[in-house]
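Omission of a single protein chain aside, the complex is shown with its protein chains in their original locations.
Naming follows writing order (A and B), and every chain is counted from residue 1.
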Amino acid sequence: MHSASSIPEEAECIKWSLAVPSTDSISKGSFLTKLVLFNEIILVAVLVVISAAISIGTSQFYSTTNILNILRDSSMAIIAGIGMTMLLITGEVDLSIGSLVAFVGVVTMDIINKTNSVFLGVLAGLSLGALTGLINGLVRTKLKVNSLIGTIAMMMILRGSVYLYKLEAAQNYHQLSSFYSIGNGYLGFMPIPVIIMVILYVVFLIILYRTVLGRRLYATGGNEIAAKISGIKVDNLKILTFVANSVFAAISGIILVSRMNSGQPNAGVGFELMVISGVILGGTSLGGGEGTLVGTLVGLLILRVINNGIIILRWNQDLQIVISGLIIILAVFIDNKRKVARSKIITK
Amino acid sequence: MDRRNTVMQNSKNEGNSILKRVFAISEIGLLISFLVIFIFFSVASKYFFTVRNLSNILGQVSLPLISAVGLSVVLFSGEVDISIGSLQAFVSLPLVAIMNATGSFALGAVAALATGAMIGIINGYLVTRLKINSLITTLGMLYALRGAVYLITGKVAIAERSGKDLFFLIGNGKLFHFLPYPSILMFVILFVFMFVMKNTSYGRRIYAVGGSAEVARAIGIDVERMKFSAFLICSLLATVSAILLASRLGSANHLAGQGFEFQVVAAVVLGGVSLSGGVGTLLGAFIGVLILGIIQNGLGMLNVSTMWQLVITGSIIILSVAIDELKKRHE
Partner (left out) sequence: MAPDHDTVLDVQRISKEFPGVKALDAVDLKLNKGEVHALIGENGAGKSTLIKILAGVYYKDDGEILFDGDPVDIATPADSLKLGIKVVFQELSLIPHMTVGENVFLESFPLKKNKSIDWDALYAETKDILDSIGLDISPKTKIYKLTVSQQQMVEIARALSHEAKVIIMDEPTSALTPNEVEHLFKVIRQLKERGIGILYVTHKLEEVMAICDAVTVFRDGKLISSRNVSETSTDELVTDMVGRSIKTLFPRTHTGRGDVILNVRSLSTEKKLKEVSFQVRSGEVVGIFGLMGAGRTELAKALFGLDAVQAGNISIEGRELKLGSTSQSTKMGLGYLTEDRKGEGLVLQMSVAQNITLPSLEDISSAGFIKRKEESIRSQEFVDVFRIKTPSLRQKVMYLSGGNQQKVLIARWLMKKLKVIILDEPTRGIDVGAKAEIHRLIDELASQGLAVVVMTSEMPELLGVSDHIIVMCEGRITGEFDRESAAMEKILEAAIGQKEYRHAEQ
């Protein structure tokens, strides 16, 4: 019952800003403590441990084919994760990307069928994504609708719209090889989706950490009013981020439709939850202003590796869902503990 | 004490215009929307405004509404619970299993409620003791429960074999051929909770906790215990919905409740319940669920495909929240 020992108390003490006692800095702590504080290091450790565990269970895991499969499989989630991370950093969320993936897949395939041009099909898909993002952004900034509700509603609208557009799956009638290679091809020994992912990842890593734009994203999510006062055009930035997020989801959708070789209207169910779970596992905060792409990468990889492990260990696939659920809870729990530990060390 | 009489006197004088009193109800905007939509469908389709259909509507909205009451309590307390959909499937397992094994509906129901309570306790513990964000906790639970259902059932629905009339009736029967039993249960639960939330210390303190947990704590309110109780209530009420659902389906279905949590969230937000906590009423939540319910039903009457229904429902949600935001900014 004593307040002194409970976790919120220590956080409270920082909140009610008692005198900062000394200039003893965190840099005086040992290298190891600094390391432990880095969210990403812990996650990488978790990834390594899980991978090792699976390798022990079956020799199939640690083979080039399997690793490449995992990477190719994860690329869709990671690409969407880049967009979602940026969106969460600005303090918003988008639950409609699953339905969008399905819609984009169907439309892309359909347009390619009709025009026999992969370029036009991809363009149509990406445009659909951009348009959806734009609407999400406007609903949030102009109509002031909370993004959770707004994108849930968009999720419904898109899911309904897919079936309205086309009731059954869009089959591949064009048989264009360039289309096939988007999802299944290789450049050297690297699957093309992985290459797309790596390029996008590196580009946006730089944008997020090195550019004015990236800094402004963090500010917008960290304290919107402070950002406004600093001259940041917060509304425009949010709209831009929504658009980017949906375009990323559209890219995933295009890769998916290439891999499945048909546009399924019921694709992507639960995709948004998986991506958000991975991003949060990676340390991005739901409140905005915090988050790293590195964390997202590792977080999503962990989820996908677990999935892969379950498949090759021939466990019941539904176990994956259960484990994902438990992992998310564990992840945030650890994150909470770490935040408190961090504040303790800094005030010493 | 004559002060008290003066106060009552004054309020009587102010409120002697019934119209004024009616317009003072904050849910009036919602009621008007409801009436407008209701009238629209009554005019647009001749099958809408029939005894049979209205009775069906009552039956259909009972399930989401019972869950909505529980979810609203959690929302009022400042948290959220999106595991209620997966819970629908999960608790139907012990329900049907026990019923099939013992032939007793009562035992099955007890088993289901116990399971639901356990889930509520786990959610409550994770959020209040381990301090894990409730969106994450219940998101994880959503996954875990659904996966568990898949694992246990092998993705095959388990039919209810005891042939209990009571079980069938509870979900499908009607009183006087008009009032579906689920709706009676719905009204009872609704009125009881409306009273509790409005007129008991417990109810008002739930709102206080959601309005500002720090303030509530400083006043001496046990914030953790209040939130814990909210999760328990939510899961129990969701279990009641689940039992009714299983009755309708005649089985424990592994797909039961998919997307349910989002529909209920959308409905109560439509009804004015705030996602940040401390704001909203059960009456509003009720109207919100009703509105979405009659839209679904009405569109079905007009032979609008389920797909269009999804699109329209989504658009209405956005519109109503936008209008609500506009109203708030004008205050």
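Following the convention adopted for this analysis, a contact is a pair of C-beta atoms (placed from the backbone, for glycine too) under 8 Å apart; a residue touches a chain by one contact, two chains touch by 3 or more.
Just so it is clear, the model here is predicted, and its values are computed rather than measured.
Asker: Quick one: which of B:131, B:146, B:205 or B:227 touches the chain that's been left out?
Answerer: For the chain that is not drawn, the touching residue is B:205.
Asker: Touching the absent chain in the whole complex: find that residue among B:114, B:156, B:218 or B:326.
Answerer: Among B:114, B:156, B:218 or B:326, only B:218 touches the chain that is not shown.
Asker: Which candidate, A:114, A:142, A:210 or A:314, sits in contact with the chain we can't see?
Answerer: In the full complex, the listed residue that touches the missing chain is A:210.
Asker: Take the complete complex as the reference. Which residues in chain A touch the chain that isn't displayed?
Answerer: Residues 1-4, 9-10, 12-14, 16-27, 210-213, 215-216, 218-219, 222-223, 225-233, 289-290, 343-344, 346-348 of chain A touch the chain absent from view.
Asker: In the whole complex, what residues of chain B lie against the chain that is missing from view?
Answerer: 3-4, 7-8, 195, 199-201, 204-205, 207-208, 211-212, 214-221, 278-279, 331
The working rule: only the chains that are shown with their structure count from here on.
Asker: Let me have the rounded angstrom distance from the C-alpha centre of chain A over to the C-alpha centre of chain B, please.
Answerer: The computed centroid separation for chain A versus chain B comes out at 31 Å.
Asker: Under the stated contact criterion, what part of chain B meets chain A in this complex?
Answerer: 126, 130-133, 135-137, 139-148, 150-151, 155, 262, 265-266, 269, 275, 305-315, 317-318, 321-322, 325-326, 329
Asker: With touch defined as at the start, can you tell me which chain A residues reach chain B in the complex?
Answerer: Going by the criterion above, the answer is residues 7-8, 95, 139, 143-146, 148-150, 152-157, 159-164, 273, 276-277, 280, 286, 316, 318-329, 332-333, 336.
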